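Take a look at the following structure, please.
One protein chain is absent from this view; the other protein chains keep their places.
Which chain is which? They are A, B, C, D and E, in the order written, and residues in each are numbered from 1.
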Amino acid sequence: MPRTPIEYRDASPEVRAVYDDIKRTRQVDDVNNFWKYLAHDPATLRRTWSSIKEIMTPGALDALTKEMIYVAVSASNGCEYCIASHTAAARKAGMSEAMFGELMAVVGMANETNRLVNGYRVPVDAAYG
Amino acid sequence: MPRTPIEYRDASPEVRAVYDDIKRTRQVDDVNNFWKYLAHDPATLRRTWSSIKEIMTPGALDALTKEMIYVAVSASNGCEYCIASHTAAARKAGMSEAMFGELMAVVGMANETNRLVNGYRVPVDAAYG
Amino acid sequence: MPRTPIEYRDASPEVRAVYDDIKRTRQVDDVNNFWKYLAHDPATLRRTWSSIKEIMTPGALDALTKEMIYVAVSASNGCEYCIASHTAAARKAGMSEAMFGELMAVVGMANETNRLVNGYRVPVDAAYG
Amino acid sequence: MPRTPIEYRDASPEVRAVYDDIKRTRQVDDVNNFWKYLAHDPATLRRTWSSIKEIMTPGALDALTKEMIYVAVSASNGCEYCIASHTAAARKAGMSEAMFGELMAVVGMANETNRLVNGYRVPVDAAYG
Amino acid sequence: MPRTPIEYRDASPEVRAVYDDIKRTRQVDDVNNFWKYLAHDPATLRRTWSSIKEIMTPGALDALTKEMIYVAVSASNGCEYCIASHTAAARKAGMSEAMFGELMAVVGMANETNRLVNGYRVPVDAAYG
Partner (left out) sequence: MPRTPIEYRDASPEVRAVYDDIKRTRQVDDVNNFWKYLAHDPATLRRTWSSIKEIMTPGALDALTKEMIYVAVSASNGCEYCIASHTAAARKAGMSEAMFGELMAVVGMANETNRLVNGYRVPVDAAYG
């Protein structure tokens, strides 16, 4: 339903506060479209940013690994926006073209064997619990 | 249709050759159910093992990262067998419980934002090409 | 394969009869693209319209709730056409922007927790049967 | 919510009429669980049977091809019940083990290349329209 | 990897605080398995509960509608745990068997037409923007 992005100049103080935190955290001049569309629902904007910020902060996994996992899920689901934005983020975090190639190879193979398992109705080995 | 695993003792020489290569490559005593069911179609068994062996060999990405990507895809697709087997493989390759927790957090968040993007019909930013 | 819509003026009597019923039922001047493409297979056109007409008629659930459920499924599946058309229908049936925001928030969260459940392999509680 | 099958002896006349038509059409002694659970909603039972009967009748495609397509979709979606029941139906319609093996090989490959296409964001060739 | 639920008596103070808030909010004696498995990652447990609590609180949409949307997504994705738990929650919030039947009918139809749209490559009507 919301079909236009909400730009900073048109945003409420509540929305601007989130935009400001995104820009500061990511060191960017403007937020990307995802946030400008979510801004139609300030509660979802705030909660989603807060969750992503917490989840994507390097911890036991580094930023690059997390971005590649994001790309893997998005490619499986066919979300073009998310593939484009998180491939860009992974690249910024150090993903080389060779790494992207291997990432996609694993994603492709996993999607293939997931369905072979389904079709052959393979039972979980006792060893895997 | 094939509803029983093909054990080594009952396997054809062609199938045994694949089982032997899996056991040697992975240093295990027996192959897991996935291969024992695929063995009903020796051509698919051979091709799938050959592809997985090539793809999962450490290259630009290490073994642990590749196994975690496999888990990410399998969790998105809801393939229980693949979640169980590749979580075990990732653990063997060094995944700690903290790493698993962060992996699942990213997988969950990516699945959420993929659908927010769909629902809000967010157009790809010019910067992402 | 069918790459062009079949307009009323070019339609067979069988197809026109369905178009007429859609226009009468929905009080619209023309049918939307979905029907004009399905018309390449008159049997599927007729059966799909007949099913949708029966299913979307208000019953135990009202029209708005049904349209929002349609949007929820379409956003999960990433079907842009269906998201666009059923969001428009939901809006016509009374969906406010606040309702759309909450709808999308639930869709996003459900997609997230579905995968957390998969990854953690959570068994169904006895209480849920 | 409905957690028990509705057996013929406990079914309403409306439900029995559908069961009778399924048994007659398929030449079986009893209907399978799918119908016994759908019977909690007689309108959906009737409509679904009527659609399946129309769709699965041999036409431009024969019964075996239709059942294999059903298996292909169900394996992609991970619906175990549907994989089991439609694999049985395909077998009954003449699917050999070699055919099942090739069916699964195509399903696996299609699922792989679908995601490679997503990840590489391959644009549709002009030749495909 | 975490294959056992974490019961209240074995939980850390951080985890117990979340369990207590769930029990208080939902007026239940114990939390369901989902939370007991997520508890292996206290940060995800806390964040997920906080998000769900915020999202599922009645607002522009009532509790029943939200639970039915949750079921719709979970049925599309094939997450059995989520189908079972949210069907129970919807029932508790007032979903009758007739409402469940209509909910499933819409979910089924949406999944069907989503794929008809894909296969026929139906372009979005200008009217839908």
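Descriptive notes on the structure:
Heads up, the rule we're going with is that a residue touches a chain if its C-beta (ideal position, glycine included) is under 8 Å from a C-beta of that chain, and two chains touch if they have at least 3 such contacts.
Fair warning: this is a prediction, and the values are worked out from it, not measured in the lab.
Across the entire complex, contacts from the unshown chain go to A, B, C, D, E.
Residue A:Met104 is the one among A:Ile22, A:Met104 or A:Val117 that touches the chain not shown. What chain D contributes to its contact with the hidden chain is residues 2-3, 32-34, 37-38, 40, 44, 48, 51-52, 55-56, 59-61, 65-66, 68-70, 72-74, 76-77, 79-82, 84-88, 96, 98-99, 101-103, 105-107, 109-114, 116-118, 120-125, 127-129.
Even with one chain removed from view, chain E keeps its contact list with that chain: residues 71, 74-76, 78, 80, 83-84, 87, 103-104, 107-109, 111-116, 118-121. Those residues of chain C that touch the chain absent from the view are 1-2, 40-41, 43-44, 47-48, 77-79.
We take it that only the chains that are shown with their structure count from here on.
The angle of the rotation carrying chain D onto chain E, fitted on C-alpha atoms and rounded to the nearest 5, is 120°.
Most remote from chain B, judged by the distance between CA-atom centroids, is C.
As for how the two copies chain B and chain C face one another, over half of their interface residue numbers coincide. As a whole-number value, the distance joining the C-alpha centres of chain B and chain D reads 27 Å.
Centre-to-centre separation between chain C and chain E, using Cα means, comes to 21 Å. The set of chain B residues that touch two or more partner chains comprises 2, 40, 44, 48, 74, 76-80, 84, 87, 98, 101-105, 107-109, 111-114, 116, 118, 120-121. Arrangement of the chains shown, judged by which pairs touch: all-to-all, with no pair of chains left without contact.
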